[in-house]
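Missing here is one protein chain; the remaining ones are kept as they sit in the complex.
Chain naming follows the written order as A, B and C, and within any one chain the residues start at number 1.
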Amino acid sequence: MKIAVINEISAADRNADILRALEGRGHELFNLGNTSSGDSPALLYIHTGLMAALSLDLGLVDFVVGGCGTGQGFLNAVMQYPGVCCGHLLTPLDAFLFARINAGNCVSLALNQGYGWAGEVNLRLIFDQLFSPETGAGYPPTRAEPQRQGRELLGQISTAAHRPFSEILFALPEAVSRPALTFPAFRAVLETSLQNRADLRAWLSNLI
Amino acid sequence: MKIAVINEISAADRNADILRALEGRGHELFNLGNTSSGDSPALLYIHTGLMAALSLDLGLVDFVVGGCGTGQGFLNAVMQYPGVCCGHLLTPLDAFLFARINAGNCVSLALNQGYGWAGEVNLRLIFDQLFSPETGAGYPPTRAEPQRQGRELLGQISTAAHRPFSEILFALPEAVSRPALTFPAFRAVLETSLQNRADLRAWLSNLI
Amino acid sequence: MKIAVINEISAADRNADILRALEGRGHELFNLGNTSSGDSPALLYIHTGLMAALSLDLGLVDFVVGGCGTGQGFLNAVMQYPGVCCGHLLTPLDAFLFARINAGNCVSLALNQGYGWAGEVNLRLIFDQLFSPETGAGYPPTRAEPQRQGRELLGQISTAAHRPFSEILFALPEAVSRPALTFPAFRAVLETSLQNRADLRAWLSNLI
Partner (left out) sequence: MKIAVINEISAADRNADILRALEGRGHELFNLGNTSSGDSPALLYIHTGLMAALSLDLGLVDFVVGGCGTGQGFLNAVMQYPGVCCGHLLTPLDAFLFARINAGNCVSLALNQGYGWAGEVNLRLIFDQLFSPETGAGYPPTRAEPQRQGRELLGQISTAAHRPFSEILFALPEAVSRPALTFPAFRAVLETSLQNRADLRAWLSNLI
């Protein structure tokens, strides 16, 4: 699976912990946001939310690991966009249930609140449960089918409720789109993926 | 403040706990969803998410208290719609920070997972922090202004990313809109609020 | 390893969950306390604390899984006795750290507070970390030696601070010792283990 890690500045010092906790699972990792508290430019959840949703929409990655100080900001930012199902996961049990029931494509971690000593161990235990072959298998298993229907309807609601992503991009305030889309690590992968999207490429080049 | 409580069937037996924990705070309460596990028809988070978002969009209420078994389903359902900022709140500290930093209009509670004995006390302690005169005051207070800007941009993203609510309603699968909008307790307040919305009233009457 | 499960009446309906979560790990299980809420006689943490500590002292088992509604009562009861190191473990991370740092011989679980839906999954995830080959290995590993010294001193303090167990037994109020030591499932294993302890056997037979 292709997994993007996208950190805002407030929790950028957790970035190394997240990467280490994800390693060795056979996934391809993309580290697209801030990587340390001294990083520049500084990303806010407003920006990482867009980066995460766009990464998923363009098929750049299959899953995004994001977060912020409490997890609530990134969660609300990324959920503004179509095609995102994001869990707010604090414990391995949260991850166990989210994988089986919601089978989403994004997680928002609390990376300052409650993140103390051995926080990196908790991340590893969370990912052990999150990236499970049982994803979508339902919990309890007897509820698998109604839970699958719920996910399917959620996808239909997302399509009904949102504008297409390209329209959204044009309508966003520049204070959101510019810092997000011109962030060096993100822009590099973004441009590769837009080779067949002349409209977005032109617009993106105007953001600089 | 006007607060709606909207429960799906899986957690409907917590409904009385939620109401008791909200009482005595001077708020006007609207109990719009399932109220016990034997309730019929049964609402799913797919439905309560729509009911919550529409209640906020129409100005029926100022705040919605929702949730589901883990809190993740309702969260992802209500966040599909414009104008919603929803916290996933498990502890009083979560509520303290969400009120000050995010100042949202919705909360998704975990009402089965981790909801054991004395769960109703935890609800009360959460609401003590959530409905605070410090809402939007920032945490720490020195970060109040950038946190306010974040909330403002989030609102602009929501507008940019979503279709208008009336268009969304028409585009939703009937498996979502019908059970939600025709649910007796909800329909009663909904119809009152649509007196000046002939288009929606007509569409709504067709759902029956 | 020999593991005793000892439940008081308030959490006796979790007994089956605990047993299932412990099974399949190659341990020998002893179910010595209440096994359902209808069980009689009813044990309180005052009793299960004694049963747990005595099971360890006599070498009947190597580890005790206990608990109560919040976990605090059993914890304080079992810790009255010599030779017990008990963790209050709520999450897999708690168990991960307790195994490596404290390497105790007892756990007190919260079996009503916070014990909701999927609580049995959380138990399994906790035990996955608790019964680890890394027990006593230290966390972080560089702190293994001072942590080992801490455990050793704790054992010496326990010996210095407590009377010998047989003296304690004689000095306990009968309201504690009688219900605990005459509880059928416990008494059966207790008597076997007292074959060489004529003094205790005589005293025990007087409790009936």
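The rule is short, and it goes like this: a residue touches a chain if its C-beta (ideal position, glycine included) is under 8 Å from a C-beta of that chain, and two chains touch if they have at least 3 such contacts.
As the structure is a computational prediction, the values presented were derived from the model and not from experiment.
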Listed residues C:Met79, C:Ala137, C:Leu194 or C:Leu207, member touching the removed chain: C:Met79
Sole contact to the chain not displayed, among A:Gly49, A:Gly69, A:Gly104 or A:Gly150: A:Gly69
Hidden partner interface residues of chain B, rising order: 91-93, 96-97, 118, 121-122, 125, 129, 139
Interface with the undisplayed chain - residues on chain A: 69, 110, 112-119
Residue ranges of chain C at the interface with the undisplayed chain: 44-46, 49-50, 69-73, 75-77, 79-82, 85-88, 90, 93-94, 97-98, 101-102, 104, 113-114, 146, 150, 153-154, 156-163, 168, 171-173, 175-176
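Heads up, the rule we're going with is that only the chains that are shown with their structure count from here on.
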Fitting chain A to chain C on CA atoms, where both chains share a sequence, rotation angle to nearest 5 degrees: 180
Equivalent interface positions on chain B and chain C, same or different at half: same
Chain A and chain B, separation of their C-alpha mean positions in angstrom: 23
Between chain C and chain B, distance of the C-alpha-averaged centres to the nearest whole Å: 43
Multi-chain contact residues (two or more partners), chain B: 69, 113-114
